[in-house]
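Removed: one protein chain of the complex. Kept in place: all other protein chains.
Chains here go by letter, A and B, matching the order in which they are written, and residues are numbered from 1 within each.
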Amino acid sequence: MSALETSRDTPDDALGSRAPKVVARGVDVFYGKAQALYGVDLDIAEHEVTALIGPSGCGKSTFLRCLNRMNDVIEGCRVEGRITLDGQDIYDRSLDVVQLRARIGMVFQKPNPFPKSVYDNIAYGPRIHGIGAGKAELDEIVETSLRRAGLWEEVKDRLAEPGTGLSGGQQQRLCIARAIAVDPEVILMDEPCSALDPIATARIEELIDELRENFTIVIVTHSMQQAARVSRRTAFFHLGKLVEVGETEQMFTNPRDERTQGYITGRFG
Amino acid sequence: MATLAFGAVLLTVLVAFLAGRRRLAAQVSGAGDSHSLPDYHGAFVALWAGLPAFVLVLAWLLLQGPLVESLLVASLPAELVEGTSEAQRNLLVAEIKSIAAGQIFGQPEPALVDAAERFLAWRQIASWAMVACAAALALLGLALARSRVAPEFRARQRVERIFFWLMVFCSTVAVVTTLGILLSLLFEAYRFFERVPLFEFLFGLNWEPQMAIRADQVAGQGAFGAIPVFTGTLLVALLAMLVAGPIGLLSAIYLAEYSGRGFRRSVKPILEILAGVPTIVYGIFAVLTVAPALREAGAALGIAVAPNSALAAGAVMGIMILPFISSLSDDAIAAVPQSLRDGSYALGATKAETIVQVLLPAALPGIVGGFLLAASRAIGETMIVVMAAGLIANLTANPLEAVTTVTVQIVTLLIGDTEFDSPKTLAAFALGLVLFLVTLALNVVALRFVQKYREKYE
Partner (left out) sequence: MTAITSDSEQEMPASRQSYWRSEEHLRRVRRRHAADRRLQAYGIAAIALAVGLLGVLVSSLVATGAQGFLQTDLRLEVRIDPAEIDAEDPSRGDYRQLLMNSLDALLPGERPPGEQRKLRDLLSNGAQFQLRDEVVDDPGLIGQTLEITIPVSDPFDQLAKGTVLRETPEAQRRVSDQQIAWFDGLVEQGVVSTGFNWALFISPDSRFPELAGLAGALVGSFFALLVCFLLSFPIGIAAAVYLEEFAPKNRWTDLIEVNINNLAAVPSVVFGLLGLAVFLNFFGLPRSVPLVGGMVLALMTLPTIIISTRAALKAVPPSIREAALGVGASRQQVVLHHVLPLALPGIMTGTIIGLAQALGETAPLLLIGMNAFITSPPGGLTDAATALPTQIFIWADSPERGFTALTAAGILVLLGFLILMNAVAVFLRQRFERKW
């Protein structure tokens, strides 16, 4: 907790002994004049999976996109409050967003492989960041990343074929491999399974479980079962506010807030 | 006389409309008693009165000239027509017509004066016959259609069917136009290739059409070798693309990815103005401003620049096609899904890296389509080169020399009086055929590219 430089109190459900990787305090987000997030305080622990759940339009994706400043791309979007990565303010002027995003990777709702070969999709990040000097080193990064994404065996003979030719589940794993090829510290996943069938979904969930050992993972999902299966901690968003955050098991068995309870038991959502 | 005929038809149409309505009104007592509204009955009668007569007048007007002419030739005394070529007969007809119009120079042959009188008389008869026939047909249509009007008559369906087929007809006009272009070019080009071998035309290195202008000197050896004309066209078009390509693409990149909405909204229309300026304006700009400036610049550097250099024409043409490239590339880049940008930015790529390595490759088919369309414009563009490029075919790749282009040759060969028999005139149609086919191919390929690209991301 040494890196925390905030006047606010820590959230009521502290991480205990676990170190926070990302700390958000009083985050407000505006799209033009409309406010999308209201004073969100959240700690995200290192090397574990944090799930963000809530009904659609509750701001969970908006919050996720604040963490690697993807909201910068949207015209008229304004973020207030403070978000730190390892104690460093990511909205600080001196911070280079290009470097930030190399450290915080992202996987999107719909698989979005570039219209390039499988190999070039993976090598894109390392190339722009100058990781992997020679061809041999780059080959190694590509293979390692694909292996870690559990895709190597399926595509090792099709590295030169376009990534857009893979199946939906394979495409999403390709995107995960692409993200981890840069070796980020945090991986943000924005409903990564919503466009996939159940079998592909199970595959991705397994993968998330494996990746947890090396990466800090934040996943937005609208499926409570998925949150229960993959995450250690869960945060429940409602109408732009963070309602409740806690250990996943405790959230699902014994929610403190009645809105959480209503959502979990399916009264709304 | 045509005005009179059209007026008569129009009047009948009005009468027919009222007649149809009135006849229905005489048969029913109130609204709802008849199947169709009175206006439809009126329209039914009016259409039958007007359409056939209108078509008749149009056909008559188009065919009267050629028919009277062939009658005239047939009626000429044998000694005048015996053993004459088509060209000589045409000259004869032209002379008779000018006598008929009262333009008499010297003492024309009595046979010709007679013919002129016959010509006038026949034309008079034909015109009156047209008015009479049109009026008769209109009245006949009116009477027949009016007799059908009855309360149970389905006038609306009939009128709508006529309108339907009129619409179908109108929609075929575009196809007929294309066919007309193709057939007329093929026909005249065929007549050209009867005189000059196709091989000679396509691969000859010497283009001197003016040499063959005299009737006795049919197409001297190599006078119609179009290679230098083709290379000149390509040189000018290439220069235009070299100017427009980078400027257009870079502007498109900036407008699509860097600029704010306000800047984009104000700059795009300015670029589109460039596309709306008539080409003759560009031509005069090239002659008045660009060519002298290039010459002075050349002189300052000690380089000789021809007054009508390919560079001046090509550069100005580049300005003209710039908006095509910029707006089509802009569309193509904007059509790349946001998810690809997000994917690239999320990996920590800068804007430039995202544009060059992700967006441009993804938008490539659309951009290529835009470049091809622009190239087709450049090849087919006429006025800029007519004013700013040369007339003499010159086989060179030097942009500072004067070259000629296909369109320049077409215009210069056909400006002024045209005889449809000299290879000089027909050569223009052969060039036109090549131009049409090349631009058509470019357009088809370009549209294919653009369409495929659109389907991919829609």
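What we mean here is this: a residue touches a chain if its C-beta (ideal position, glycine included) is under 8 Å from a C-beta of that chain, and two chains touch if they have at least 3 such contacts.
Just so we're clear, the structure is a prediction, and the values are computed from it rather than from any experiment.
*Asks:* In the complete assembly, which of B:Leu92, B:Ala226, B:Ile253 or B:Val358 touches the absent chain?
*Replies:* Only one listed residue reaches the unshown chain, and that is B:Ile253.
*Asks:* Which one touches the absent chain: B:Leu91, B:Ile125 or B:Leu166?
*Replies:* B:Leu166
*Asks:* Out of A:Asp72, A:Asp86, A:Glu154 or A:Glu247, point to the residue that touches the absent chain in the complete complex.
*Replies:* Of these options, the touching residue for the absent chain is A:Asp86.
*Asks:* In the full complex, which residues of chain B touch the absent chain?
*Replies:* 62-63, 65-66, 69, 156, 160, 163-164, 166-168, 170-175, 177-178, 180-181, 184-185, 187-188, 246-251, 253-255, 258, 267, 270-271, 273-274, 276-285, 287-289, 319, 322, 326, 350-353, 355-356, 373, 376-377, 379-383, 386-387, 407, 410-411, 414-415, 418, 420, 428-429, 432, 435-436, 439-440, 443-444, 447
*Asks:* In terms of residues, what is the contact footprint of the unshown chain on chain A?
*Replies:* 3, 19, 21, 46, 86-87, 96, 98-99, 102-103, 128-131, 140-141, 144, 147-148, 183, 185, 213-215
What we mean here is this: only the chains that are shown with their structure count from here on.
*Asks:* Considering the complex alone, what residue numbers of chain B touch chain A?
*Replies:* 260-261, 337, 339-350, 353, 357-358, 361-362
*Asks:* Which of the residues in chain A end up touching chain B in this complex?
*Replies:* Residues of chain A touching chain B: 68, 70, 73, 75, 98-102, 105-106, 108, 110, 112-116, 124-125, 128-129, 175, 178-179, 182.
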